[in-house]
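Left out: one protein chain. Kept in place: all the others.
In order of appearance the chains are A and B, and numbering begins at 1 in each one.
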Amino acid sequence: MSTTFPVQQTAKRGQWREGSGAKLWLARNASQLALAPSVAIILLAVYGFMVWTGVVSFTASKMLPTYEFVGFDQYWRLWSNPIWRIAVDNIFIFAILFIAIASIIGMALAILVDQKIRAEGFFRTIYLYPMALSFIVTGTAWKWILNPGLGIERMVRLWGWDSFRFDWLVDPRFAIYTLVIAGVWQSSGFVMALFLAALRGIDEDITKAARLDGAGSFQIYRRIIIPQLGPAFLTVFVILTQQAVKSFDLVVALTAGGPGNSTHLPATFMYMQTFGRDQMAVGAASAMMIFMTVTAVVAPYLYSDVRKQRDDT
Amino acid sequence: MLNRNLVLATALLLSGSTSMALAGGPNVEVMHYWTSGSEAAGLNVLKKLLEERGVTWSDSPVAGGTGMNMVQVLRARIASDTAPAAAQMHAQQVQAWASEEVLTDLTDLAKKDDWAKVIAPELVPLISHDGSYVAVPVNVHRSNWLWYNKKVFDSAGLQPPTTWDEFNEVSEKLLAKGVTPLALGGQPWQELDLFENAVLGIGGADFYRKAVIDEDEAALRSDTMVKVFDQLRKMNKYIDSNYPGRDWNLATQMVIKGEAGMQIMGDWAKGELSLANLQPNVDYGCVPAPGTKGSYVWLTDNFGFFKTKDKDKQAGQLAMASAILDKGFQEAFNIKKGSIPSRIDVSMDKFDFCGKAAFADRAEAQKSQKSLPSLAHNAAAGATKTGVFTDVVSTFFETPSVTSQQAIEQLVTGLKSAQ
Partner (left out) sequence: MTHDGIVLERGGRYHLRRVFIYCCLMFIAAVYLLPLVVVVFTSLKNIDEIRNGSLLSLPKAPTLEAWQQAWSDACIGLQCSGLKGFFLNSMILIVPAVGLSTAIGAINGFALTHWKFRGSNVIFALLLFGVFIPFQIILIPMARSLGTVGLANTMPGLILVHVVYGIPFTTLFFRNYFVSLPAELVKAAKVDGAGFYQTFFRVILPISIPCIVVAVIWQFTNIWNDFLFGTTFTSGDNVPVTVALNNIVNTTTGVKRYNVDMAAVVLTALPTIAIYVLAGKYFLRGLMAGSVKG
């Protein structure tokens, strides 16, 4: 254990007494020991499996893993697959729009709900409930709503607006944006809750003082309140980023990658190659690309967080 | 360590209540994706038959992704060394598993029950591997069916098309009458269904073999293939604009309601039609897809059995393999499922008009070498190559800017990298 975890340097302070060695050692390293099982299991189940996936990506594995190595062939195969390139473009479009819109709408909802309204709990629950449902549950309903022949477009036309069009779901150029809509619907309520909690934590005296100085509401939010939401923004960013990277059910339920393979994301591509196309190694190669991208996006956040904590202590 | 103790304690506590142990005696765990309606009802016949024969059936349904979810779960089970006794698989999946050497050899049973004589001959190469039998076919579906609404056709004075040119003429007339000519669900496999029917209907059986089964580059680059893709492009205007992602049964509904004139779909469509109380030859008609008369494009569902050392499981596997080819089961199951028996010697008296027609057409196609494996349903090519066809055809069909030549180019390069 002590090789994994730098032992706290307390022994040299002379507090160590003879006789109760083992017990004292346990007490002194209680924190490390408490973390040890988690660290061990995450080392295996996250990092170990990542390494394993990396190994498989260099093999010729098809249905089941084999260990016949073929160098970078699978990566070449991966990048020559037009659908993978679509999936890569899509994840950036999707993640950026999803994170931005869900944050903005979540923030707007939080501000609206924060206006001393009646039935706040009622509204809050409605905005939050999509979080409780998976797309296995709501997928069919979403498909109907977004389908021009069944859902919103048909409804609006029945109301008399004959030229109304909302056919993104069936248009390869726009279908990816319907995924953003459904994704935002699911997650923006949670973002609202995060921001709302942060809003309520802000010292009222400051805003009162600003009001006395004649600042308008808009200015108060822009200059005083929103800048104080920094930590909440970071949490929102982590939660939304992990949701964007893992988006899978959303695609399966709404478009299954269509129309014309225009809405695949790396996760669905990886699943399809591994289990639908007997190309486990190509799937593994795509998984490695996902890992690398996530690391590139997340590492700066983790680094700054670790740095900040180190400065604090 | 508190955490670990908790995990262990809970594990012990729960393993009692959730143990997987079955009662002694022959048993079989069956993994399949026939999770609802007619297909589950059909499989239930097999379960009952096995229970009569003293075999315990343990059901492991995994729905979704047109079978892909089941494949995923099956791989995980094999990776964890807890393979189910039996699993549902399409023809080419049998071959794939057989080459991983995980399937039980059924040759002794096959000799005893004389499979070589009773199973449809075109299936035999795909259920055997290196000279041994490794799977049992449950049913045979036909994918080259054209379903049409008789009332719509009668009122427009139309006959069902027998060639793709006629199909285009009929479609123009239906369009003029304000009816959507073709009901289609824009899911990759449904588009691939259209493609394989166009390949066969325009190029004929030999061309189908060369292009789809052998993936012969000359055939793929031929003018005939250009015509096939041109025909698909034409069909863009014979379908409604809301087709992407639509489930096949919603497309069938359009034919039932008369919103659409025709649908090209396997014979499971009958389930939806009979649920709406429509009668074959009265309310709807079934004819071979345009240009495919005389050919029979088949797909089968098979059960393969995973190797095990457990004697009770082995007994259960053999009992199940034998029961699947039971004449009574073949009849009862296939009537429910809308398919025809994998045996060639089952009485067809109780089947409906389309079922009888399928059976007769298969017998004829077998004689003329025109019984062909379906590409869209994993009978003609392995998963990787089928995947290339699927991707190219679906992208082509739903992206108007792609030309037939480009699609062919993508097919050829894709198939090369799938080697």
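Throughout what follows, contacts are C-beta pairs under 8 Å (C-beta built on N, C-alpha and C of every residue); 3 or more make two chains touch, one makes a residue touch a chain.
Since the model is a prediction, treat every value here as computed from it, not as a measurement.
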item: Residue among B:197, B:231, B:253 or B:342 touching the omitted chain; value: B:253
item: Residue ranges of subunit A at the interface with the undisplayed chain; value: 5-9, 27, 30-32, 34-35, 37-39, 41-50, 52-53, 65, 109, 112-117, 121, 123-134, 136-138, 140-142, 144-145, 150-151, 154-155, 158, 185, 189, 193-194, 196-198, 200-201, 204, 207-208, 210-211, 217, 220, 225, 231-232, 234-235, 238, 241-242, 245-246, 248-249, 266-267, 270-271, 274, 280, 287, 290, 294-295, 298, 302-303, 305-306, 309-310, 313
item: Touch list for subunit B against the chain that is not drawn; value: 2-3, 6-7, 10-11, 14-15, 17-18, 20, 29, 31-41, 43-44, 47, 57-67, 69, 72-73, 75-77, 79-82, 84, 247-249, 253, 256-257, 266, 268, 271-272, 275-276
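As a working rule, only the chains that are shown with their structure count from here on.
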item: Inter-centroid spacing, subunit B versus subunit A (mean Cα positions, whole Å); value: 37
item: Contacting residues of subunit A [partner subunit B, same complex]; value: 33-34, 36-38, 62-65, 77, 80-83, 143, 147-150, 167, 169-170, 172, 175, 252, 254-262, 271-272, 274-279
item: Contact set on subunit B toward subunit A in their complex; value: 1-4, 65, 68-69, 71-72, 75, 78-79, 96-97, 100, 186-188, 240-246, 382-384, 387, 391, 394-399, 410, 413, 417
